[in-house]
Every structure is written in C-alpha cells, then in structure tokens.
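Below: the structure, in structure tokens.
Apart from one protein chain that is not included, each protein chain of the complex appears where it belongs.
In order of appearance the chains are A and B, and numbering begins at 1 in each one.
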Amino acid sequence: MEQKNKFNNRLGIWGWLSGGRYGLERYAYSLHRLCGLGILAYFLLHIFVTGSRIDGQGSWDSAMSSVEGIIFKIGEFLVFFAFAYHGLNGIRLILTEFGVFLGKPKRADFPYKQSTLRQRPVLLVVMVLAAILTIVGGWDFFIAN
Amino acid sequence: MLKESTYWYLFLLAGLFILVLLSIHMTIMHLDQLLVAIGIGSGDVLKFQSVLARGRQSFFMVSYIILLGAALYHGLYGLRTILFELNLKKGLQTAITAVLLIGGLGIFVYGTYVAIAAKMM
Partner (left out) sequence: MGENPNMDTSQAEEIVKTVTYNVLRYDPDKDSKPRMQRFQVPVPKGRTVLEGLIYIKENLDGSLTWRSSCRMGVCGSCGMFINGLPRLACQTQILDLNADEIQIKPLPNYDILKDLVPDLKPLLEKHKYIHPNLVRREGKEIDGLTGEFFQTPKELENYIQFTFCIKCGLCLAACPTVATDANYLGPQALAQTFRYNTDTRDEGNQFRFDLIDTADGTTKCHFAGACSDVCPKGVDPAFAIQLLKRDMLLHKLHIKRKEKGVPILGKVTDGKRMKGVPDAPEKTV
C-alpha cells in the first residue's frame, strides 16, 4: 500500500550550493556553475555592446562610455576571475570526468582514500593558478589602468 | 536527434576551443596593461581606431566567429543542463530547447554579421 502523505524532503536549489560537510569538490562544482552563469550573462551583453562598432565611432564611443563606471569595472573583474576559474577547473573536469588522475579500481581496504581525494592535488593546483591569475588581473584592472 | 552524450562531447570540445581563443582575447583586451608592461602592447585596445584595425584582419574575423559559435553552444547547452535539473515537465523541456536553439542561432547570425561588416569597414 502506498502511503499518501509523505513529506517532500528534497533540498532544492539550495542543495546545489551547500547541504552538508562534504569535500572541496562539491563546492568547486557550485562555484564552477555560478561562474559559468556569470560568464554567460556577461557574454550575451558583450555581443551587443561590442556589436555597436559597425555603426561607426559615435555609437562605439557611447556604448563604451555607458559601461565605464566602477560598478562595470568590478563586474568585468569578476568575469575575469570567473573565466580564469571556470577555464582552469574546466580542464580538470574534462580530465577527471574521463578517469584521469583517479587511479584504477581495486578492492577498497579501509581507511579507503576515495577518488575525490586522489585527484584533490589537481584541484588545489587549479585554485592556486586561478588565484594568481586573479591577482595579475586585479593589478591590470585597478592599479595599472 | 543525437544521443545526449554526443551533445555533451561537443560541449566539452567547444569548451576547449573557448579556452584557447578566449585566453588570447582576454589577454589582448583585458590584460592590456600587462602587455604594455612587458613591451608588446600599445595600451589603447579600446580606442575605436584599434578596434577598427583589428576588425579588418581576417584572423580576428574568423576567430571571432568561431569563438562566438563555440561560446554560444557551450554557454547555452550549459544553461540547458542547469535548467533541466530543475525537474521540469517534458513539454517545458522541449520548449526550453527550442527557445535556446532559436535564440542562440539568432545571436550567432547577428554576431557573424557584425564580424563580417566590421571586416568591410
């Protein structure tokens, strides 16, 4: 007999971002997704803003000046970070999702070091590289300009 | 209709293309001061004249179009993946696919037109 009044305990979108004390990879996944959405939004806008160049200098200059404020600057910088992270982490994902860095299957003796831990160093390298790129970008965006 | 995994492989391939092309694009356009600092940039990448000059080169035109197509596919397929995880009805899923496909194609046509028109300028 099927019980009728069950309580729906699905975590929902909140579960994409958090939900428990899991390993780093699950949060890397959340960030990857957020960055991807950010880049997509920027990219769509970007196509139309830079498309103005075919209408001559006037419309290009006015399009450029409409995206000049500090808010846009910070936004652009965030997109730069998002791209650095999403790209580097994307390389890691393409490799690991085809089994690279994960080792070979074997009888799990405890304490067992699962696949996420076995590729963890690669994730750390990704994060360090993304951080370095972000710092370089920050210098270029805010100090040198 | 192709198998879902085929779309996914294309999504990864597009990602790799973007990675290469967008890295070049980002370095030229957004790390301009870094290029100046190491002595290979002029620092005025956003001036209309330099935009115009780049647009006239075939290399930039072709890579803009490839980047546009790859990025649209990668981004919109990614968005579709995310939306499909929201437990939507089959009909709504089909509608989303249609909207993303038509919208994506529309933007691609517009962007390609811009790139070609810029080459003529």
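FYI, a residue touches a chain if its C-beta (ideal position, glycine included) is under 8 Å from a C-beta of that chain, and two chains touch if they have at least 3 such contacts.
Computed from a predicted structure; not experimentally measured.
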Contact set of chain A toward the excluded chain (per top definition): 3-16, 19-23, 25-26, 28-30, 32-33, 93, 96-99, 102, 105-110, 112, 114-116
Sites on chain B contacted by the missing partner chain, in the whole complex: 3-5, 7-9, 81, 84-87, 93
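Basically, only the chains that are shown with their structure count from here on.
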Cα-centroid distance, chain A relative to chain B, in whole angstrom: 17
Of chain A, residues touching chain B in the complex: 13, 33, 36-37, 39-40, 43-44, 47, 50-51, 53-54, 57, 60-61, 64, 76, 80, 83, 87, 90-91, 94, 136-137, 139-141, 144-145
Parts of chain B lying in touch with chain A, wherever the complex brings them together: 12, 15-16, 18-19, 22-23, 26, 30-34, 36-37, 46, 48, 51-52, 55, 68, 71, 75-76, 78-79, 82, 86, 107, 110-111, 114, 117-118, 121
